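For this depiction, one protein chain was excluded, whereas all remaining protein chains were kept in their positions.
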Amino acid sequence: MNGWTVAATATLAAGVGTAAWGVATGPLRRRVVAQNLSTSLACPALLLLSEGYDRPSYVDLALLLALLGPVGTLVFARLLAEELAADPPHAWGLTYAVAGFGAAVVIAVCVAAGPSRALVKLLVVGTLLIGGNLTASRALSGGFAGSRRG
Amino acid sequence: MSVFPYLVAAWVFLVGCYGLVTSRNLIHAVGCLAVCQSSTYVLLLAVGYRDGATAPVFSDLKPGSRPVVDPVVQALALTDVVVGATVTAVLLALVLQISKLHGTVDPDELSELRG
Amino acid sequence: MTRRTRLLVAALGGTGLAVLLVAACFDLPRFGGAHHPYGDRVVRASLARHTANTIASVNFDQRAFDTLGEMSILFASVLGTVVLLRQTRDEHRAAPEPEQVALPVRRFALLVLPVAVVTGLYVIAHGQLSPGGGFQGGVVVATALHLLYLGADYRALERIRPVGSYEIADALAASAYLVLGLAGLVAGTAFLANFLPYGTFNTLSSGGTVPLLNAAIGMEVACAVVVLLARFLDQAVEIEKGGEK
Partner (left out) sequence: MDDPLIVVALLLVAASATAAVAVRDPARQALVLAVLGTVLAVLFTVLQAPDVALSQLAVGSALTPLLIMLSVRKVRRPQRKKEAER
């Protein structure tokens, strides 16, 4: 164990654990937000693990999650649009807090990596992570007009 | 403590089976089957783990510098994750056919229909 | 059998299974143990064949025949879905109404789509070096294309996705895998044996036939997932019960 893996353990236990609880209980508007936040918390955890294990090739995992996590949330935003339109989620404070946490982790990992080719990949992951997180939240709270079908 | 991962795999499998048996909706049952599938990956990877080792991927690692985990079980699990998803798709296609033919996806109602 | 007796039987069987499973858990090798005879041999063989990603070496070289089996399951399940979800005579197609997508979501989807496709291709191409390979990259490419459905609308997806050609590509990729296997026979070794020069360790062209088989699987998986999702989208969005209007 080193500092990075300790931070990853804390992120998983506190962050992803809470998200897993949130997705299993409560009204739909809470569940979709918890699903979105679970991916945007697991992605920094994967970055921390890649640094903790000293394996730069593990960054591919975070890259894929940053790309596909928001796609998964868009699936729910699109196909549950009618139910969500009736009871839209309002969790912007939480969303921004998680986005800020993700940004902090990306910056910390970037500083540890130093200027190199790996840095470019990390910055791409960070941009996708935060952009994807915010866009997915936007999509959940009324991104789709909820037409009859299509 | 050295059997905890195996016990988790067994728990996930049994929970999935419980869901399959008690399910009132065939789509939910397919989801439970996906849970059962994931237990096998947990078991396989737990068998292949080695304390303090890292992945046997040498693009960023000098061969021999660190102990590595067992790649055979990983190769087994890897292909099955993707193939399992397509098998899930076939099952969902069957559920859609059942729903079209009988207008319900509740297994209990379906067995009543058969008489 | 009533619901109650069924549950009773299941509870009985489940308890027995649970007892056996737990007993088996205690008989397994200790978690994290150092004794992995197959693993050690596979790693040595993979390094001898200049393949940096040992897992890719197992999948596409040392146990390529297994992957042929997995690939046929994949192919068969696509075939099954296509047959099950075809349009029947009492159904008709109704053109879906376009969805109103908020502008930031649409922009994000159209921006991420090429990035995701390139990432998928990168994951396939680097399969023999870093984590990844045809199975993972294929799914990423196929999922990325469906961002058009999620972020724009269904008709935009249909325009870039002629399902027929994806079906043909799927079959072609499956046969490419077989042909590469037979090429081993022609080259005088065995079916699916590695017959190309191994190349320099940790470069894109290393590993002999591994990158080629990897690319075939990548294409197969990508096309398979596109065809699968096309059938499901057809059912969920377009096809409706009732006669021709």
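Quick notes on this one:
Letters A, B and C name the chains as they come in the text, with residue numbers starting at 1 for each one.
Just so it is clear, a contact is a pair of C-beta atoms (placed from the backbone, for glycine too) under 8 Å apart; a residue touches a chain by one contact, two chains touch by 3 or more.
Since the structure is predicted, the reported quantities are computational estimates derived from the model, not experimental observations.
All shown chains touched by the missing chain in the whole complex, by label: A, B, C.
Check C:V43, C:V101 or C:V140 against the missing chain and you find that the one touching it is C:V140. Listed by residue number, the positions of subunit B touching the unshown chain are 1-2, 4-5, 8, 11-12, 15-16, 18-19, 23-25, 27-28, 30-32, 34-35, 38-39, 41-42, 45-46, 48-49, 51, 53-55, 57, 68-69, 74-75, 77-78, 81-82, 84-85, 88-89, 92, 95-96, 99, 103, 105.
Contact residues of subunit C toward the unshown chain are 31-32, 53, 55-56, 123, 131-133, 135-137, 139-140, 142-143, 146, 225, 228-229, 232-233, 235-236, 240-241.
Residue-level contact of subunit A with the missing chain is found at 1, 5, 8-9, 12-13, 16-17, 19-20, 23-24, 28, 31-32, 34-35, 38-39, 42, 45-46, 49, 53, 55, 57-58, 60-61, 64-65, 68-69, 71-72, 75-76, 79-80, 149.
Here, only the chains that are shown with their structure count from here on.
Subunit B and subunit C have CA centres that are 15 Å apart. Touching two or more other chains at once are residues 55, 57, 59-60 of subunit B.
The set of subunit A residues touching two or more other chains comprises 57-58. Touching subunit C in their complex are the following residues of subunit A: 57-58, 60-61, 63-64, 67-68, 70-71, 74-75, 77-78, 128, 131-132, 135, 138-139, 142-145, 147-150.
Those residues of subunit C that touch subunit A in the complex are listed here as 96-102, 104-105, 108-109, 112, 115-116, 119, 123, 130-132, 136, 140, 143-144, 146-147, 149-151, 153-154, 237. Looking at the complex, you find that subunit A touches subunit B at residues 53, 55-58.
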